[in-house]
Each structure stands twice: as structure tokens, then as C-alpha cells.
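Heads up, one of the protein chains got dropped from this complex, but the rest are sitting where they should.
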Amino acid sequence: MAAAAALHVPAGTLGHFDYQASPATREANWLRWTLLTLSLAFFAFFLLLPLVAVFVEALRKGWGTYLTALTDPDALSAIRLTLLAAAISVPLNLVFGIAAAWAIAKFEFRGKQFLITLIDLPFSVSPVIAGLVWVLIFGAQGWVGPWAAEHDLKVIFAVPGIVLATIFVTFPFVARELIPLMEAQGREEEEAAIVLGATGWQAFWRVTLPNVKWGLLYGVILCNARAMGEFGAVSVVSGHIRGLTNTLPLHVEILYNEYNFAAAFAVASILALLALVTLAIKTFIEYQHARAMAASTE
Amino acid sequence: MPPRHPIRILAATLVLAVGLSSLGHATESTLLNVSYDVSRELYKDIHPTFVAHWKAKTGESLTINQSHGGSSKQAMSVAAGLEADVITMNQSPDIDILVERGGLVAADWRKRLPHDASPYTTTSVFLVRKGNPKQIRDWSDLARPGLAVIVPNPKTSGNGRFTYLAAWGYALQRVGAGGTAADAAAREFVSKLLANVPVLDGGGRGATTTFTQRGVGDVLVTFENEAVLIGKEVGEGKFDIVYPSVSIDAPAPVAVVDKVVEKRGTRKQAQAYLEFLFTPEGQEIIARHYFRPRDPAVLKKYAARFPAIRTFSVDGLLGGWKAVQQAHFADGGIYDQIIVRK
Partner (left out) sequence: MSATLFKRRFHVLPGFHLALGYTIGYLSLIVLIPLSAVLLKTMTLTFEQFWTIVSAPRVVASFKLSFGAALIAAAINAVFGLMLAWCLVRYSFPGKKLIDALVDLPFALPTAVAGIALTALYAPNGWIGSILEPHGIKVAFTPTGVLVALIFIGLPFVVRTVQPILEDLETELEEAAASLGAQRWQTFRLVLLPILTPALLTGFALAFARAVGESGSVIFIAGNMPMVSEIAPLMIITKLEQYDYRGATAIALAMLVLSFALLLAINALQGWKASQRTRNPGRKS
């Protein structure tokens, strides 16, 4: 999976290359327009309109309803829980991502593809199963459940269960971002640092990390976005106790089921806004990255 | 990227997590009512009244938490360890499962409260578009070719299960005779009806949304209280309710979860809470939410809301939940056979 979603530098931010100036890389006008129309139409139908729909529905009953929905105590507690779950699971997956990328990108060993596929696995596990596994382990009839109940440790239907489910579904994000990036950078720079007398940690902090920091941040951002938005897995382990164990996506479902569509879309729009802020930060990071790259090549 | 930040953030968030979760342990008593999907508005109204009632009686302040979701899904969460003091469901198999799984509820739960431990009942009715353009009057109309009928999934929702059984019972009664001839007729009728179903939503609320918001279907079969609520909340004057000639009695059972209240020391509160549902005060709130109350006086007071309808029960006509569960809803049962052959 070498060439995976590495951090990309948007064309136009640095050394913009005009592909249409040279006949060798130019397409005929009709072809260019066809391609543009097709891909923009595709984009509009599948990405843009759903986003617009969320905000239109959210504001259908006006700003008053919108703000009431967001300042409802249950909504506020859902926001708090969502942020808490993300704040615990993202750093844990960050540390894992760095370790995995170091082992996979900087060393050769047998079974590497297999290990990478295992890391990808949570992507293809149905979220329902991602929640169910924790019930099978910590549930009343689970492996650890009876022991936990004896010691009055609550895992599922409480915050720890929600965190575990979130960690599971966001597991691959940072690792998948870092592995191709660190592979592309090779290991010469670190090797040079070691030969010059640096310790392993020094080589990592001073050489590797500065090289991959933007990719790392990008992975963290995607990981965080998914952590805040996860629905299926969290739904299984939440217990749905209003004001206590409902995350934002679960709160959306509840409002939707109460025929409170405007409020449901209002809370959904908060999640969409979080998504947009995420994307804005990401774009900003890419821009910074591009500038840093431009500066270093000059 | 600041090197040690991940660890610091991690430490900070762990401290925060521990702090927040310890906030949850207050000194006053709490009760958790784990309930099905469409009862949230009802219990939202019950709680302040009961809390005040309990405070006046014992001086103890009480907090009641609510958890709502698909009935069976909720029962499963309780079986897996969700610490519910009381469960309030819409079909008794979802309480029986807690008797079977880990003995959370005592086997005689039906005997411990009046009316087989169900404080109210409801029934399956039809919701049609304004003016009833397709002239839907009774169950037999739902099997007419070309009609689109919206019902929730009988496998995953109590609402859908009652709809299915109501149609089955109607067909049985129409034939009149018992035995295999009636069963065959019922199966044919229900097959025709299910062939008219274009969407099977997971729960009652999903089916409502499909019918009302998405404009799919000519008729929605759902509980009476839902049908009235839709008329009020979702589209005033856009729908009519049709009462069929006969329908199913759908009582909503409640029970104290014995193992949990023993562990948490909340039996007193939990028992009082459920008993409150049967008091005139509780019954009044129930009636206001369009569930049919058990108390004859309250029922009489709200008679205008509840047109008389002939009903049959699962125990009376269909041989009880155990038999129904085995014959119809088990994997490979009659429901599966019908739906696969479609």
C-alpha cells in the first residue's frame, strides 16, 4: 500500500504549473470541458448537495429553533461526551500510528503486507461488529464482564466502552497516513544522524518527526473527524441514556426519531460544521506545508 | 510538531475522563428506565410528576434517567449489562428474554402488577393520506394489488410484529374455522399484504418518516398513539386515521429488573415508580399521550380519543408469544418463508 493517501500539495499554492500551455500536456477544448462538466456534476450530486441539504433543513424553522436545539442540556452533554471520546482515542491512535509507521517504513521484514492489511482491517469491519466485540468481551456474559461487574467497573454502556469503540473504528487513520509518507522519505537521513552519533530517539525527534509532521497532523485530523462522527459502533455500546451516554451522532438520531427534524438537522449541522472546520484546518496545513517546501527548495 | 505533546494531552484527557466520570456519582438516588423507541414523550411527562410525588412522600430527591431505542435492542443491552432499574417495553418477549438470560427479572413478573403488568395498551391502526384517496377501510384493502403499504420491520420492531400478527389474526378470523385451512388462508393473505410493502424500516419511527416525510406509500400501519401523534406533530390535516374492523391488542409490559435493584438498593423506588403508572394520576398522563389507559374512569373521561374497536390478543387468538415467536419469527419461520418467496 505504498502510494496511499499521502499529504498532497495543492497545485496552485506553489510553482503552479500550467499544463494547458504545452501541447504535450494539453487536452482538446471539448475534452477538457467534458471532463470538467462530468466531474463537477458528479461532485455536486454526491457531495455538495447533501451538505447543502443539511444546512437548509437545519434552518427551515429559523434561527430561534436552531439555537434552542443547540443549547438544550442534552445536546450540550452530547457535545461534551463526543469531545471527550475523541480527546482520548486520537492521542492513543497517534502513538500507535507513529510506532507502526516506524517499524513498517524503516525496516524490511517478512509479512509486511499482511501486517498492513491487518491494520486496514477496522476499515472493513462493519461498525456494528466494532461495537459488538466489546459487548462480547465486557458484557454481562462476556469474557471479562463478570469480573468487571464484581469490581464495579463499568466499561460498556459507559464512557470507557464508547472510547474503546471509537478507538477501534479510527484505528488505521494515522498509521495509513504516515506509512507511505515515511516510506517515500527513505531512511538515509536517520541513518546519517545515527552515524554522526545521535541516539535513536534524537534521530526520531529531530529528523523523522519534522519531515512527517504535516502528514501526521493530517492523519490526526481525519482520525479526529471520524472519532467525533462515529455512529454504528458507538450505538451498540452506548446504552442511549439521555444526557449521560449519548454522543452527538446518537443525539441526532434521537431527535430525528422524535419528529424533531429541524433540531436533528441543527445538531447534524454542528457535526457538518466540525467537518468543515476540520477541512479548513487541513487546507491551511497543506498551504503551510507547501510554503515550507517552497522555502526549503529555494 | 511538539514532541511530547501526545503524552501530555493523553495524561490530561485521562485525568479529565476520570474527573468527569466521578462527577456522575451523586449522593441522591437515581433510577434508569430502559424503554422502547416511542415512549420517550410519555416518560418525559411522567418523571417530574413522580419525582415530586416521591419527594412529598419520602423526602428523598430522585433522578430518573431515560434510555430509548428499538425494544429488542434495548432488552439486549440490559441483558449485556446495561443497569436498568426498570424496563418498560412494548412486547412481552423483550421482558421474557431477561428471565431467560441471567435471570435478571423474576419469572413471575406478570403477576406482580395489575393487568399482566401492563399499565396501558394500544392497537394497530391505519394512517392514510387526507381524504383517503385509495378508499382503505379494512385489512383486506391492504392486500389489494397495486397499493403501497408501509410497515416497520417485524423482525426488529415490536410495532411491526404487532402489525404482522394483526393481519394474520384478521385473516384467521375471516375464515372462521381453525386448523390448517385457516392457517393457509392467513399465510396467503399476509403474503399478498407483504408483497405490497416497498420499504421495511427498522423501527416504527423510521416507517413514519418514510410515509410522512418521503411521501412513500398509500397507507402506514402503526400504533394508534403514533398515528395520532403524527397527525398532530408532523402534518396537521394531511392525514386521516382509519380504524379497521378488528385489530390486535398491544399491551406495553413493565417490570422491575430484580438483579439490578438488589445490587443498587433501589427496589423501593423502582417498585413505587412502576406502581405510579397504575394510579389515576399516572393513567391520566398516559391517556394524554394517546395510550389506552387501564383505569375505567380515566378511559371514560378520554373516551372521545379512543374509538371503540374490537381487538384480539396474542394469548387469546394466536396461542401466546412463545408459540408465535417459534412459528413466525424464528429463523426460517413463516415470516422468513413468506418474505423469501416474494
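Order as written gives the chain letters A and B; numbering starts at 1 within each chain.
Operating definition for what follows: contacts are C-beta pairs under 8 Å (C-beta built on N, C-alpha and C of every residue); 3 or more make two chains touch, one makes a residue touch a chain.
Source: prediction; values computed, not measured.
Undergrad: In the full complex, which bits of chain A touch the chain not displayed? Write them out.
TA: 1-12, 17, 19-20, 22-28, 31-32, 35-36, 38-40, 42-43, 45-51, 53-54, 57, 96, 99-100, 102-104, 106-111, 113-129, 132-134, 136-137, 142-143, 164, 167-168, 171, 187, 190-191, 194-195, 199-200, 203-204, 222, 225-226, 228-232, 248-249, 252-253, 256, 264-265, 268, 271-272, 274-276, 278-280, 282-283
Undergrad: Write the list of chain B residues that the hidden chain touches.
TA: The list for chain B reads 70, 72-73, 75-76, 79, 97, 101, 153, 155-156, 197-202, 210, 213-216, 329, 331-332, 336, 339-340, 342.
Criterion: only the chains that are shown with their structure count from here on.
Undergrad: Distance between chain A and chain B based on Cα centroids, please, to the nearest Å.
TA: Centres of chain A and chain B (C-alpha means) sit 37 Å apart.
Undergrad: Which of the residues in chain B come into contact with chain A in the complex?
TA: Going through chain B, the ones touching chain A are 1, 3, 6-7, 9-10, 13-14, 16-17, 20-21, 24, 32, 34, 37, 40-41, 65-69, 74, 77, 79-83, 101-102, 203, 205-206, 208-209, 213, 229-230, 233-234.
Undergrad: Within their complex, state which residues of chain A touch chain B.
TA: It is residues 80, 84, 87-88, 91-92, 94-95, 135, 138-142, 145, 149, 154, 156-159, 163, 205, 209-210, 213, 216-217, 239-244, 254, 256-259, 261 of chain A that touch chain B.
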